[in-house]
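Following this message is one structure expressed as structure tokens.
The complex is shown incomplete by one protein chain, all other protein chains being positioned as in the whole.
Per-chain numbering from 1; labels A and B assigned in written order.
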Amino acid sequence: MATITRIEVGARMSKAVVHGDTVYLAGIVADDNKADITGQTQQVLAEIDRLLALAGTDKSKILRANIWITDMKNFGAMNAVWDAWVSPGNTPARATVEAGLATPDYKVEIMVVAAK
Amino acid sequence: MATITRIEVGARMSKAVVHGDTVYLAGIVADDNKADITGQTQQVLAEIDRLLALAGTDKSKILRANIWITDMKNFGAMNAVWDAWVSPGNTPARATVEAGLATPDYKVEIMVVAAK
Partner (left out) sequence: MATITRIEVGARMSKAVVHGDTVYLAGIVADDNKADITGQTQQVLAEIDRLLALAGTDKSKILRANIWITDMKNFGAMNAVWDAWVSPGNTPARATVEAGLATPDYKVEIMVVAAK
């Protein structure tokens, strides 16, 4: 049975959970939800980098990504930030759909599964 | 190669699928979709408890949770039930977004991945 390690454990959720060599991250939103889609996406991806590092891995080992954006008109701007960030040759399986988020100010949320 | 065990197998989906030591549950909705958000969330979490037990595990080993609610105005009431239910110190990675569900009466659906 693989061990479970939880990272930044809160009363409602953990920011990351490591099960064996699989790392599950929480859905990440921007710290500054007044930023535009470009800024929010940058903040989300920086936080994903930080959490992956805490879990002992990095973006070159992301397996799957689920992206939610509140308005598909922001798809291109989100993708521009994503494309510049993602590890070339190591891109994950990904799906992006439109959904409402926790508050109207949030424009993007990203949840990834990675290997370590 | 890890074994696959399916639980409560239907023609369309199984309620739970165990692959090695990872347990994938179906998206669970309330039995009584006339209940309010509090009642529906309680029913969903009770069903998750039941299915995790059938799979040989429990809520302290949930790795990841995806929650869909039909109206973010119910976020607080859903969270109140969740916070009282989740295993302290063992909270999963979680994301909650707004989405339409199978019928307008459903207010919440939760899908989890757990370890066993």
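We adopt the following convention: contacts are C-beta pairs under 8 Å (C-beta built on N, C-alpha and C of every residue); 3 or more make two chains touch, one makes a residue touch a chain.
Because the structure is a prediction, the values reported are computed rather than measured.
Here the missing chain is touched by one residue of A:Ala11, A:Ala53 or A:Met72, and it is A:Met72. Within the full complex, the residue among B:Gln43, B:Asn66 or B:Thr91 touching the omitted chain is B:Asn66. For subunit A, the residues touching the chain absent from view are 21-22, 61, 63-66, 72, 75, 79, 82-83, 86, 88-99, 113, 115-116.
By the touch rule set out above, subunit B reaches the unshown chain at residues 1-2, 4, 6, 9-17, 19-20, 22, 24-27, 66, 68, 99-103, 109, 111, 113.
Everything that follows uses one rule, which is that only the chains that are shown with their structure count from here on.
Our note on geometry: subunit A versus subunit B, Cα centroid distance of 21 Å, whole angstroms.
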